[in-house]
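Below are the structure tokens for one structure; questions will follow.
Removed: one protein chain of the complex. Kept in place: all other protein chains.
When the chains are written out, they are named A, B and C in that same order, and each has its own residue count from 1.
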Amino acid sequence: MAGYAISRDDYLRRLRRIEGQVRGLQQMVEDDTYCIDVLTQISSVTKALQAVGLGLLDEHVRHCVRDAAEESPEAGDAKVEEAVAAVARLLRS
Amino acid sequence: MAGYAISRDDYLRRLRRIEGQVRGLQQMVEDDTYCIDVLTQISSVTKALQAVGLGLLDEHVRHCVRDAAEESPEAGDAKVEEAVAAVARLLRS
Amino acid sequence: MAGYAISRDDYLRRLRRIEGQVRGLQQMVEDDTYCIDVLTQISSVTKALQAVGLGLLDEHVRHCVRDAAEESPEAGDAKVEEAVAAVARLLRS
Partner (left out) sequence: MAGYAISRDDYLRRLRRIEGQVRGLQQMVEDDTYCIDVLTQISSVTKALQAVGLGLLDEHVRHCVRDAAEESPEAGDAKVEEAVAAVARLLRS
């Protein structure tokens, strides 16, 4: 159990919308849409993806980190390190 | 003509791959994949989208800005402002 | 106690180096340094600041969130929300 069962449908709904936005980007490129408008749409898709990422991070810290910390401080610390490394990757992307 | 005709196929290919990655994210969520692995994949999709955005930006400055600047300095300046505003949106996303 | 007493000196050392880098940026501007070189240095200072932020985030989750969660699940949840909101601000900056 990955700990995000509660709002899994919400994540799926959002990811399906993002998939539709990416198809919209393909259509924009096929239609020779003005670059700046494509760039604006890319920013919007990126923002939507980051929002999904932040939601997952929230649940990860709320559940996985806490469960691990209850097991042992070392297990909790390992989960924290993993989460912060994931945030670092999000920041660099 | 939006100025990116030359590598339009390359953009489409990349965007189709990104679409596949977003479908992969849906599958990961459906499979209750470990949050951190989903986050890592989100970073990777975001990076791929930003790369498409940087490619478009390159062509925009190379073509649209230059063409506008040949028309008039004011037209060129307007295009530059627009491009920098687009970069600002990318940075904030 | 803010929870980062252990490596406070390390943070201070890093922040003093960042202060020096910002003064270096001023010198670059005064010397009419080539824009792109100034931009590269700005990226480097931003990266150094983000690294300090990630360090603080790590300690925050490790200590404040955990301590709050031991108090009550609600207190823990409030700290998690606060931390994720801080990450969202980092991502948008």
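Please note the rule applied: a contact is a pair of C-beta atoms (placed from the backbone, for glycine too) under 8 Å apart; a residue touches a chain by one contact, two chains touch by 3 or more.
Owing to the predicted nature of the structure, the values given are computational and were not obtained by experimental measurement.
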item: In subunit C, positions touching the absent partner; value: 1-5, 8, 11-12, 15-16, 18-19, 22-23, 25-26, 29-30, 32-36, 38-40, 42-47, 49-50, 52-53, 56-57, 59-60, 64, 82-83, 86, 89-90, 92-93
item: Positions on subunit B contacted by the hidden chain, ascending; value: 50, 54, 57-58, 61-62, 65-66, 69, 76-77, 80-81, 83-84, 87-88, 90-91
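Quick note on the criterion: only the chains that are shown with their structure count from here on.
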item: Multi-chain contact sites of subunit B, meaning residues that touch two or more partners; value: 92-93
